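Okay, structure first, notes after.
Note that this complex is displayed minus one protein chain, with the remaining chains in position.
In order of appearance the chains are A, B and C, and numbering begins at 1 in each one.
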Amino acid sequence: MFEKVLIANRGEIALRIERACREMGIATVAVHSTADADAMHVRLADESVCIGPPPARDSYLNAQAILSAAAISNADAIHPGYGFLSENADFATMVEEHGFTFIGPTRDHIRLMGDKIAAKQAMKEAGIPCIEGSDGPVPDEDAAVVAADKIGYPVIIKAVAGGGGRGMKIAHSRDDVRSFYKIASAEAEAAFGNGAVYIERCLLNPRHIEIQVLADNHGAIVHLGDRDCSLQRRHQKVLEEAPSPAINQSERAAIGKIAVDAMRAIGYHNVGTIEFLYEAGKFYFIEMNTRLQVEHPVTEMICGLDLVREMVRVAWGSPLGYTQEDIRFHGHAIECRITAEDPLTFQPKPGRVASYHAPGGLGVRVDSALYAGYRVPPYYDSMIGKLIVHGASRNECLMRLRRALGEYVITGMDTTIPFYQRLLAEPAFVNGTYDVHWLGHYISGTKPGPG
Amino acid sequence: MFEKVLIANRGEIALRIERACREMGIATVAVHSTADADAMHVRLADESVCIGPPPARDSYLNAQAILSAAAISNADAIHPGYGFLSENADFATMVEEHGFTFIGPTRDHIRLMGDKIAAKQAMKEAGIPCIEGSDGPVPDEDAAVVAADKIGYPVIIKAVAGGGGRGMKIAHSRDDVRSFYKIASAEAEAAFGNGAVYIERCLLNPRHIEIQVLADNHGAIVHLGDRDCSLQRRHQKVLEEAPSPAINQSERAAIGKIAVDAMRAIGYHNVGTIEFLYEAGKFYFIEMNTRLQVEHPVTEMICGLDLVREMVRVAWGSPLGYTQEDIRFHGHAIECRITAEDPLTFQPKPGRVASYHAPGGLGVRVDSALYAGYRVPPYYDSMIGKLIVHGASRNECLMRLRRALGEYVITGMDTTIPFYQRLLAEPAFVNGTYDVHWLGHYISGTKPGPG
Amino acid sequence: MAKKKTSAPKPSAPKASSDVDGDLVRKLAKLLEETGLTEIEYGRDSWYMRVAKGSRIAAPIPAVSPAPSAGASRGEPAADAPEDDLSGHPGAIASPMVGVIYHAPEPGAAPFVRVGDQVKPGQTLFLIEAMKVMNPVAATAAGRVARILVANGAPVEYGEVLALIE
Partner (left out) sequence: MAKKKTSAPKPSAPKASSDVDGDLVRKLAKLLEETGLTEIEYGRDSWYMRVAKGSRIAAPIPAVSPAPSAGASRGEPAADAPEDDLSGHPGAIASPMVGVIYHAPEPGAAPFVRVGDQVKPGQTLFLIEAMKVMNPVAATAAGRVARILVANGAPVEYGEVLALIE
């Protein structure tokens, strides 16, 4: 097994990885910017190396400094965490070329999934359901109607060259297609100098549901069920739960099997997450994340695996040692991303933690690098901790979340704890009926648009 | 379900029960002495009632004050926790006579198990294995040899009227029996004015292994596996684990079934723990505890049940809703009882918590009512918290325990955290080969006696 | 160099000195004398200073404790300091038990005492019903009933101040 792992990250995820390494008997090297000299991940690591000034581009994104730190500390492997350099294929390449093990997927898979068009094509070929579309521009109204009929209504007419909503029209019927085709094409021509449009299925109220996969280097691949991450604000996940309240056991097993088969087809290694939109019983591929995700703890809670430990083991070359049949799901888990933000306006507010008391007891897990006296620096992401609760049922889990949020004390600065407490009073959340648009409407105080 | 539960206890267990109630939507009433006005269980309860001055006999043991508190706060039920009035049959009777529900076994079972001789007789009749003995005094040397031959060597010759080791002799052979019979009898005569002696199997290196049972009021009974509590100092448990590293799956299932059958035979309700000594593949009944135990969390961690929730549900009259076949054990759990004691001498040292930071992350649970600024009062038990870790295997669990102890910060006072850190370096603990005597020898620095 | 924790963890605070600075104490004591203050506090590390004059019995300190509390975590008001303060009053009559208080020997009867009454030691002021038994609460000293703090029929807890005798 590795003797020493360098963790190329900061905050709670650096601490998370340190904990896993420590429990495996692996020494850890923390890297940090000058702004993070007193950070928990630095305090708890076996060794630390200051790699640069506060701006991330000069420190946590500074591949050369990180590799130098690995060299001078004699690390065997580098765990990139999430964000920063975690999905940078060039970094993964450099790591391997300098003789360290990159704890994550291969550089080729990172590169493939980083190219959104190539990724979609590869996944489609591997059997992952993608959104139905006209497979290229439709030349005229009649072709548009044929394509729309085949896809099923509603459809969306989109500019091939487009973006930002221009040249984009939702058509609920053949008549709509005929009415909107020319308008969309004209708008596209005006906006992008290219009138070509294509047609795709239109999802009105989708959920974001993703499948966690895990593969060793010897052909063993499992999926670890799904996570529902539909509660998003400005495309940022805010709260995640596993399993999704929207899909049933057989849907879960079916999409899981599709994911595993696809991963086997592309020869995937280590952890990964296949993200889907889900509506009316169908999954539609969005993208694949070739790294550990922020929300991985909800999966850990329901399947009893330590995902970081598994990543390290698999990167070392160890076999999984279990099969899909051995993976069992127990109960329900929810994660709240606590941020240093105003709980009403979500304006980031870094500051000093005057006092800190984490909730405890049965079914409560806190992944946070905060401590009393810590000053949250203004340079990085505003997430300061994750509260994860597990319960035998979703209802028990919600009750436990309410209890744990009530016990969580962070004074001296604003956090989003009160936001989550309010959220627990919302029927759409409690009943699990929310879609990806719901939270945005809830926060802005607007009604959801017509379905 | 109950609307309001009064918790007749303090410290971590009062908080534990409060958390369970809160998660069930049940309001809580904390009672407290004047010394505990600022205690966490008081701060977090929905209501609190001061029931008396610091001495426990005037407050937490003051049944009248507690019942008055229940009356003025309109509680429906009383949870006694552990210690204090939890195994007081008279208190349970008063609770019921005043129209409250006692959350625990029936008064008759509490009374029965409180009488150690009657308890042993009842358990023997119910099929629980008890230590083999001469069933009464042996009149002479020959009778002693016959009894000892039947029991098997070594045996212990004990004064019927005795105690404290006087008139007590260990005999490894027939010759020993003949040699020691007269000496023991003479010592007994001299010490107690009664020379009658009896003979029992002598356990040299037993472990303390106990079985957790849970029964509803409708005849459903399950066991929740075993706990190994052999690490004891002066007959006080110090660290507990589940499952025991000393017994295997079939031994576990066998003793569990015996326990369930016995509980069915005596018509037991709610939770209970049957404590055994275990040596050379055999269990010997010690006593039964008719209450929640300090070490219940290790059972919760491996079987995924919330025992306090189950106690409350069952006391309300709800059926278990599951059978023995539904109970599955996952991984391994260890609990450390952190006390406000000198980590070398175990001298109690109440004091003020200057700073407090609990460990977090995967598989770590802290049940503690401490907080920064809290003053541990000198009037009560020195236990200030429980650190519980869960892992997929015993080894993972030990590694996680080491990690979590290293993260646990309690400053301003002495705690036994350093003691547990030292314990983790001891092969007898790491290998799970300890018996009930081992910790005493380890702490006193003496070698274990000859086996 | 890479900082090994065996040699170089960074302290966040100056190292503890186990020696009390006797000179500092003497200096502060002298300042007390000189200024007529009754108290000087002094800190280091982001500085702290506090001086006081005259006697204060209990000082509730804002935000000293990070303990969770049901009230605080719900943003509810969190102070009944005035009520607590009375416990230090020399003429406070504290409840000797948990129960329900009665001002009069029976429903409809005149109360034992009214505000303004003079009372003698041993004179019954209230009854407290606990476990269906009526327990008299008596005056411990002679004086005038200055305040009665709990309503007839109210539940009371141990140590709760029932009345003030002055």
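General observations
Please note the rule applied: contacts are C-beta pairs under 8 Å (C-beta built on N, C-alpha and C of every residue); 3 or more make two chains touch, one makes a residue touch a chain.
These numbers were taken from a predicted model, which means no experiment stands behind them.
The residue from B:Thr411, B:Asn431 or B:Thr446 that touches the chain not shown here is B:Thr411. Of the candidate positions B:Ile7, B:Ala56, B:Ile72 or B:Ile338, contact with the unshown chain belongs to B:Ile72.
Contact with the omitted chain, checked across C:Leu86, C:Ala104, C:Met131 or C:Ala154, is made by C:Ala154. Within the complete assembly, residues 34, 38, 40, 43-46, 49-53, 59, 64-65, 67-69, 71-73, 98, 354-356, 371-374 of chain A touch the chain that is not shown.
Residues of chain C in contact with the chain left out of this view: 1-3, 5-18, 20-22, 24-26, 28-30, 32-33, 37-46, 48, 50, 52, 54-61, 64-65, 67, 69-72, 74, 76-81, 83-84, 150, 154-157, 160.
Throughout what follows, only the chains that are shown with their structure count from here on.
Among the other chains, the CA centroid farthest from that of chain B is the one of A. Centre-to-centre separation of chain B and chain C, using mean CA positions: 37 Å. Note on chain placement: the centre of chain A and the centre of chain C lie 51 Å apart, centres being C-alpha means.
Taking each chain's centre as the mean of its C-alpha atoms, chain A lies 44 Å from chain B.
Multi-chain contact residues of chain C, defined as those touching 2 or more other chains: 65-68, 70, 72. Of all residues in chain B, those that touch two or more other chains are 44, 356, 371-372.
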